[in-house]
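One structure is given below, encoded as structure tokens.
Every protein chain but one is kept in place in this view of the complex.
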């Protein structure tokens, strides 16, 4: 591949991460708005709609953008993949910028569809140790699913990740953000899925810890094929 | 293939598009009626039923008719496929006629099952810029999913498209029609899933713009295999 | 294969059809009872639970018993398969007896789990032309899905059939029985999923007509590989 082609290939990856994360946030925030508007105050029904929409869209997006960029759509995934040597460090900053900026665009798109301001700060408090622990568990589980499938059945990853997030929306007290780009962008929507800006930092710290824990554990659990088949 | 066999093959494709789109509309309109009748006024529960039924039926229909006609079931898909050279232009009019007429038959079938008139004009207003923008996003996303999967994993398309529509019912303010044939046929049902006839034109225009946008973008994002593997 | 082994193989198939249909009816009737008991009168929520449970169990059962008996679990499927020459006529009576008796056992099992009499006649009226037409559409669609997938992607049948039934529970006015063995057995449960015995005959007649229609149509739509690839 010549230098021009390499640049083109890198640009395609960045656009895929940008667009995929934008559509993911549109799905999370938009379905939260729709669910809350229609559910007549029954939060379980609103969250069920939010869950089904997020899980299904996530599967579709990973299938769509996976062949182009790997469909990380998540800085925690990009960083973890770089740590284990599966993704070049020099491309990490570009991916994270694409993911975070795409996430904000997705929130703005959802707001535009539902006749709301482009951005408005969330007042949804999500604080305390149990919320942070929830994000640790949520992201530990997410990375476990990715590493567990990556070695033996990578084609199942879109379904496994979507199924996991579908479950984690309900079994974590924080409804499983599990993604720093998602967390930042959800701070500028004062709707169902929002998070107050002051609560984003503990969420992101817990997510990175959970991702690191799962990545270290699975490096030991599922060693490289070259070693395990020796 | 001799000319008689070619004609036979083309007729099979048209029947598949006709029947597939009919069953799709029966599913959309029928489950909307059932959902609204049973949900005691909780629109979120009605839409959840409508969503699950539409997404599941769509997966089954694409699996069923895909091997015969490609299972477009959507003029926007047929046009986009012709634009990128994947489908011959001379077959486009036949496909669109089959899809639109099938869609109307499906609405009539749903009405007959639920003891309603064959057709009756919808009074469900779905107007305004945010509704049109919703349809742009919905169809942009739909075609993105199709093109993203088509190159690398075409066998996942039935699941990816169904999952995407399941999500898009909730994250777009218009509940994601994303299909001109569906839009036209839903104007003759004054039930849960209807759309007032005067609102169909902006919907269809937005859908075609969204389809065109995604198609152009993915022509750049996922170039032909011959080029990308060079 | 010697005669003893052939007999053993046939017995295994009959046991698989018996057990599979029993578990299917336990799922349909049991989840209907549970749904109605818990849903506080919201029929949409009860039917949603009934739908999710039936669709999911059906996928699992077809995956489980498919390799042994083909997992028909439905006399309409067995008859249609015999008509197109895919299943020997001499085995049809045995399959149907196994399916119908299994279906009744499944209802008794569900009743036992929920502390109800083994059997008690349903008073749930499901009569009229629109109900019969619903069953025609439901079974026409079911056989379309089976024949559409059978030629090109048989391994998708468990998922396609389960997805189709998940949708058809909502888009037909009869909630899609689509199976004569299921219809007969649901006449002896006076619970959510029951059907009054006098209404079973029109249901079964409509189901057989729908199955016949789809089978004839798909014999033309998807001709044998030997012909289509000539």
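Note that the chains take the letters A, B and C in the order they are written out, and that residue 1 is the start of every chain.
The criterion applied here is as follows: a contact is a pair of C-beta atoms (placed from the backbone, for glycine too) under 8 Å apart; a residue touches a chain by one contact, two chains touch by 3 or more.
Just so it is clear, the structure is predicted and the values come from calculations on it, not from any experiment.
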**Study point:** Which displayed chains the hidden chain touches across the whole complex
**Key:** A, C
Point to revise | Contact partner of the left-out chain, one of A:6, A:43, A:125 or A:201 | key: A:43
Point to revise | Identified contact with the non-displayed chain, of A:78, A:172 or A:187 | key: A:172
Check your understanding: Which of A:149, A:178 or A:195 touches the chain that is not shown?
Key -> A:149
Study note, to complete from the structure: Missing-chain contacts on chain C, rising order, are 12, 15-16, 19, 23, 26-31, 34-35, 38-40, 42, 45-46, 48-50, 52-54, 56-57, 59-61, 63-68, 109-110, 112-115, 155, 158-159, 162
Revision key, fill the gap. Chain A positions in touch with the non-displayed chain are 41-45, 47-48, 51-52, 55, 128, 130, 133-134, 137, 141, 144-145, 148-149, 151-153, 156, 159-161, 163-164, 166-174, 217, 220-222
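By our rule, only the chains that are shown with their structure count from here on.
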Check your understanding: Suppose chain B is absent; how do the other chains partition by contact?
Key -> A | C
Point to revise | Rotational angle, Cα trace of chain B fitted to chain C, multiple of 5° | key: 90
Exercise for review: Just give me the whole-number Å value for how far the CA centre of chain A lies from that of chain C.
Suggested key: 40
**Study point:** Overlap residues in chain B, where contacts from two or more other chains coincide
**Key:** 42, 45, 48, 52
